[in-house]
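For this view, one protein chain was removed and the others were kept in their places.
After this line comes chain A, so read on.
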Amino acid sequence: MHRRIIFAVAAVMVALMLICGCIGTTTDPTPVEKQQLRIATTTSLYDTKLLDHLTPIFEEKYNAEVLIVSAGTGKAIEYGQRGDVDVLMVHDRAREDAFIADGYGINRRVFAYNYFVLVGPESDPAAIKGMQPEAAFTAIREKGMADEDVVFVSRGDASGTHSKEKAIWKGAGFNYSTDVQGSGDWYQEAGTGMGATLALTNEKQAYTLSDIGTYLAYKGDLDLVALVDEGDILLNVYCAMEINPEKYPDTNTTVAKDWVNFLISDDIQKEIASFGVDQYGQPLFYAAQDDWEKIGVTEAEVKDPIA
């Protein structure tokens, strides 16, 4: 009987140890506690594996641990607004400005850019190849209303890409919610990340707007080709910013600053510019450092480290 009691006590202790082992970040075996950096990022930076490429360099250099939550820009901004992360990395200028104006973010720095691209089936049933983006969108809409083989897949998830898509519809003279969203089966919303949206578009042999990085990263598995890749409106600028420590005092500001400064440092700008070249034959991102005029931001935003 005593033996049984000892067993029972031992079992409870093992169970408790298991629980503590899981919950207890306090029982970390490493002597020096690593700084944790939480980043909410747009899916394109994650799906292209750019962050996977950069984080080990950062972790080594700053003895930090980078935790990445990848979501569309809308959701990432929501995480930022709730103070659940230390750094926000997105690509939607209008909403970034609003985020900063509302006091949630500070120290915005631009570290990379590339272009959006309108992709579709090789047969190009709406005949948009080489058109300007606005004209191409108009053609897809017109053909889509008449011909059920023409389908446009939208991210539909309040992401940066989705914002850009809406901007192009607006530029083409349409009211997004009435002329596009509610106008017929030709327009479909995936409600998910860029990679999944491309896969869905491929299944349907439809058109979609993608950032070039994710498209190139997925291209091998897709039968979709880039049909429209020129036009000022297609410019895609990526920024990183700190979550305002005045709003959320226990934000990890030191390591957040380190991360943003790391992204705009010369070495990392070179890493970004060369990332993917050996695999895709062209870069997935361009470094922002020397092209600030071209992408419409100030020199300070691409070069000045956060103090």
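Just so it is clear, contacts are C-beta pairs under 8 Å (C-beta built on N, C-alpha and C of every residue); 3 or more make two chains touch, one makes a residue touch a chain; residues count from 1.
We adopt the following convention: contacts and distances are computed from a predicted model.
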item: UniProt protein name of the chain not shown, from "ABC transporter permease", "Ferredoxin", "Acetolactate synthase small subunit" or "Coenzyme F420-reducing hydrogenase, gamma subunit"; value: "ABC transporter permease"
item: Touching the absent chain when the full complex is considered, from A:G160, A:G195 or A:G276; value: A:G195
item: Chain not shown: contacting residue from A:D97, A:E122 or A:D221; value: A:D221
item: Which residue of A:V66, A:V90, A:I168 or A:I272 touches the chain not shown here; value: A:V66
item: Residue touching the undisplayed chain, where the options are A:Y115, A:Y176 or A:Y248; value: A:Y248
item: Hidden partner interface residues of chain A, rising order; value: 15, 18-19, 21-23, 25, 28, 34, 36, 38, 47, 55-56, 59, 65-70, 82-84, 192-193, 195-196, 199, 218, 221, 248, 250
